[in-house]
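Quick notes on the structure that follows.
What you see is the complex with one protein chain gone and the rest in place.
Our next item is chain A:
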Amino acid sequence: MSYALLFDVTKCIGCRACQVACKEYNRLPLDDQRDRRYPKETWDKQAPLTANTWLRINAHLVEKNGRVEWRFVRHSCFHCQYPACESACFAHAFYKTPEGPVLYHAYRCVGCRYCMLACPFGIPKYQWSEVFPEVRKCIMCYKRVNQGAPPACVGACPTGAITFGDRDAMLREAHRRIEESPERYINYVYGEKEVGGTSLFYVSDVPFEKLGLPTIERGEIGTEPIPHITHKVLKWTLPIAFTWGAVLTALYFATRQKGEEEH
């Protein structure tokens, strides 16, 4: 059983109860606001995730039908079907569980931070204040999900903006909402095609590029799973090694002159 989350931008009122629930359930401390390492929260309350903030609701001012309106958008791990962080990790510390969440074995982590570079959404964050930091991000409350219970953020939402369930069912639900009220929604499920599909979907009434999400249309993200792109190149490693080795050996003996000593 693979689970997923569906976030409905039209239903979120920006109360941030999910953010509090996430901090409480995962016992995450507050961020030090004096740390210059992190960008300051903007006036309209946008800020990036940190090692202690795995979920954030960012507010965006958007223009709709000639009016300026607020929209509130969830930012957290997308739990990709083909996670770039997993394929980037040379100790295989990140891994995709059959239940959907992408998890992290801290004991294996070397701390190279290649996962942070690899993630197309910039999700994994580092504990910069620690001597031996861990890479941290949303784990979709794995202990709860493993028992079939929804993550903490879902239970906290008063308007049902975030829903949880079987991945295929969530995808069907997203399309159903769009079909039922085409005048209300943009005809696009964000997360269905992005980097080969994710386990966090969005439906919205305003274009996604206005909500701080990288879009395919603007070339900020692709549809091809990132592990597939690196595989296209990496698969040549062993063939090249053996062919090149054979060629080098042949060249060595072909050009060697009699009685020549090696230096």
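As a convention for this text, a residue touches a chain if its C-beta (ideal position, glycine included) is under 8 Å from a C-beta of that chain, and two chains touch if they have at least 3 such contacts; residues count from 1.
One rule holds in what follows: contacts and distances are computed from a predicted model.
Visitor: Which of "Amino acid ABC transporter membrane protein 1, PAAT family", "Putative glutamine transport system permease protein", "Ni/Fe-hydrogenase cytochrome b subunit" or "AzlD domain-containing protein" is the UniProt protein name of the chain not shown?
Guide: "Ni/Fe-hydrogenase cytochrome b subunit"
Visitor: May I ask which residue of A:Met1, A:Leu61 or A:Ala91 touches the chain that does not appear here?
Guide: A:Ala91
Visitor: In the full complex, which bits of chain A touch the chain not displayed? Write them out.
Guide: Residue positions of chain A that touch the missing chain: 37-39, 48-50, 84, 86-92, 95, 108-114, 116-118, 120, 122, 125-133, 214, 219-222, 226-227, 229-234, 237, 240-241, 244-245, 248-249, 251-252, 255-257, 260, 262-263.
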